[in-house]
Every structure is written in structure tokens, then in C-alpha cells.
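Please read through the structure below; I'll follow up with questions.
A protein chain is absent from this complex, but the other protein chains hold their places.
Note that the chains take the letters A, B and C in the order they are written out, and that residue 1 is the start of every chain.
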Amino acid sequence: MELKLTAAEVEAYLAEVFPQVDGRFRILDLAPMRLTCEMAVSEVNLRPGGTVSGPAMFELADCAYYMVTLAMIGRQALTVTTSCTINFMRKPQPGPLRAEARILKLGRALSVGDVLLYSAGVEAPVAQASLTYSIPPDRPR
Amino acid sequence: MELKLTAAEVEAYLAEVFPQVDGRFRILDLAPMRLTCEMAVSEVNLRPGGTVSGPAMFELADCAYYMVTLAMIGRQALTVTTSCTINFMRKPQPGPLRAEARILKLGRALSVGDVLLYSAGVEAPVAQASLTYSIPPDRPR
Amino acid sequence: MELKLTAAEVEAYLAEVFPQVDGRFRILDLAPMRLTCEMAVSEVNLRPGGTVSGPAMFELADCAYYMVTLAMIGRQALTVTTSCTINFMRKPQPGPLRAEARILKLGRALSVGDVLLYSAGVEAPVAQASLTYSIPPDRPR
Partner (left out) sequence: MELKLTAAEVEAYLAEVFPQVDGRFRILDLAPMRLTCEMAVSEVNLRPGGTVSGPAMFELADCAYYMVTLAMIGRQALTVTTSCTINFMRKPQPGPLRAEARILKLGRALSVGDVLLYSAGVEAPVAQASLTYSIPPDRPR
């Protein structure tokens, strides 16, 4: 399967439909079924001790998977998360986080895949997420 | 098992260790192994169409479960989420969300349970989450 | 929403489509969106020390949720599990296990809910599962 959108198109679309997250997520690499992106971490995402909060990590995993799915299916704002399992494995450093998302199945109605989260200065992943997105039925094919 | 903290003590402790979330979560009811709380939803938590974002729902589930666990084990700031599975089932209304958290197992090292999220004006739950928290080994018993 | 099948009809249908499981699952109680059933545990389901194996508990959760979904939507053999999260919390006794399944959302395409598993002689649940079933699109409505 081929990409329907470029990295720049995905970022522009995200800024359009989710103005709140605009500018915090930057795509580092995009290939069919795979995307790597980075999330800037601000004060509000930190926890005492300087680590990144769980909800911020969830948001990154969720957004990375949304972006890789959109890159494959095109602009479908109504594509929504139906489920996410996230395992928190290591304490991230207070800096930016990187997400590596891959689609394992892109069906007509569901996109299923996983995301690994990395923190600068920590070699092993800090979190792993499995996600399912529901794709609106009326999408053009 | 009995409560180690009152609702007021849990709220005060949350404000102390997570200053960022202070004031957004209000405990409505607390009993051994069960807690109901409400999260105020601000502009930043909304999505186009007026619905509450997935990360905001995750944060509520996570925080509700943290609070019920603390109420049972006492002030243990290092208690951290190790995993969460969340199923998004219905679109919430743009108002506040309510969480009903229950502990299914409170062991020495892990607290395992679930949370149902409700939106004002929607009778059925909008999301369901299963969570595991790790409890620091050195807690006084 | 109302039941489309009785407990006897669900059991008969299960025996027809899954001959391998016939006779091991018995419905104890069935109401709209809720079902309680029991699984007989045989030697092959046991683990050293006499506890029930994880795969056997998964099978019970999966089958209980399949049955409650069928009871609501009617005979739809192609209804399949798309995801399951199961938390194992306590060691079951070697006897039969009981499952309490409830549907939290019954949509056109997905049935989402959870199951608690109980072991005779253990008051608290031994496992908790969240499941999503996909419902074939051509079902009569």
C-alpha cells in the first residue's frame, strides 16, 4: 500500500483539525505503514522529579498512530481511537519524546498497530502502545 | 480493607504532588476500594465538534485510579501506572466527565482495577479502562 | 435492548458452531446485556499446583462474551473477537470457573464489554477481561 499524504500534508492537516496540538508534533520520518515523530514536552507535561506524565505519553502514542493512519488513508478527520493499551516501562527524561508507529493491519473499518516511545538518553523504549482506530465507513477508496 | 486517607486528604495530596492537575479533579464519593470523581473539562481538552479528547479521558481514568489506590495505601507518591487499556465507546458531551473507579486487586506490589467514564447527558459509559499501578516496595504496612 | 435468543438457544447454537466446546459451558443466568456462565475445568486446563491455566481462563472470558453478544444480536457465527485484554489477579482453585459478562456498548459493527472471572472458594475475582467483538456487517436489523 502507498502513502496518500506526505509528512508536510499530515502535519498541516493535524494543525487544521486539532489546533490545540499544532506545533508540538513533528514528523521525522514517514514511509508506507510506518512513521517516526517527536513531541516537544512542556512544563505542563512534567511530573515531580522531572519525568514526563503518563497522559502526555498516551497523547504522543495516540497522535503518532493517528498520523500514520491518515498518511495511508488520506484526510479523514472522523477516524477515531477505539482502544489503546499502553505499557509504561521506564521513566523518561524530561526532554522531547520520540514515537515509532507502525500499522500492522489496515482494513476497511479498522487500523490496528503499535507504537514504541523513546526518550532522549534512554536507549530502550520507555513505553509501548497497541492501538485500534476506527475508520469512517464512507471514505473514498 | 479500610481507607487510609479521606477524600479531602487525597485531593490535598494530589494538589501537592501534581500541582498541574490541582483543582481539575473533585472526589464525589469515596469508599473502600471505590471512588467516584469528576474532571472539569477546559478548552484545551476539547476536539473539533465539541467532544472531549482521548488523552483527556485517559488522564481522568489514570488520575481516578491513582486516587482510589492512594486512598487505600496512603501517601505513596512513587506509585506509578504500569499499564492501561482504554476502550472509547461513545462520544462524550463537551461538559465535565465523571469516573467510577474500583480496585479489583490490591496486592503488595500491584493495584489492579477498572474505571468507567460517564459524560453528563449520556446514560451509558463513554469509555472503560483497566489499569495496573505499581506500588513501591518500601511502603509501610 | 432486548434478548434475541434464550439461554437454551445460545447453548444449542454454541454446540452447533463450536462442537469442540460443547458441554463445557453452561449458562447460569441471562438478561439483556448480561450473562453469567460456568466452565467445567478438565485435567488439560490445569497447571502444576492445581491451578487453572491462563489460556483456559482466556477461553472462558472469550466464550462468555461471545454468548452474551449472540444473545443480543442473534445467530451470527461470523462475529469474531478483535481484541481482548485480560488481567490475571489471583490463583484460581482447580474447580469450575464462573464468568460474569456484560456488554458496555453494542454498536452496529462492534460489541465492547468486560468479563469478571470467579473461582469457587475465592470471593474476589481471579481475572478481569475487556473484549471487543466485530459483528459482521450484513446482520439483519
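The rule is short, and it goes like this: a contact is a pair of C-beta atoms (placed from the backbone, for glycine too) under 8 Å apart; a residue touches a chain by one contact, two chains touch by 3 or more.
Because the structure is predicted, anything quoted here is derived from the model rather than measured.
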| item | value |
| --- | --- |
| Which of A:Leu14, A:Leu60, A:Leu97 or A:Val112 contacts the chain that the document leaves out | A:Val112 |
| In chain B, positions touching the absent partner | 82-83, 85, 109-110, 132, 134 |
| Residues of chain C in contact with the chain not shown | 17-18, 20, 43-44, 46-48, 53-56, 58-59, 62, 77, 80-88 |
| Touch list for chain A against the chain that is not drawn | 85, 87, 89-90, 104-105, 112, 114, 116, 124-125, 128, 130, 132 |
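Throughout what follows, only the chains that are shown with their structure count from here on.
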| item | value |
| --- | --- |
| Between chain A and its twin chain C, rotation from the CA superposition, multiple of 5 degrees | 180 |
| Maximum centroid distance from chain B, chain identifier (CA atoms) | C |
| Same vs different contact residues, chain B with chain C, by half of numbers used | same |
| Averaged-CA centre spacing for the pair chain B and chain A, given as whole angstrom | 23 |
| Where chain B and chain C are represented by their mean Cα positions, the distance between them in whole Å | 28 |
| Where chain A touches two or more other chains, by residue | 82-83, 85 |
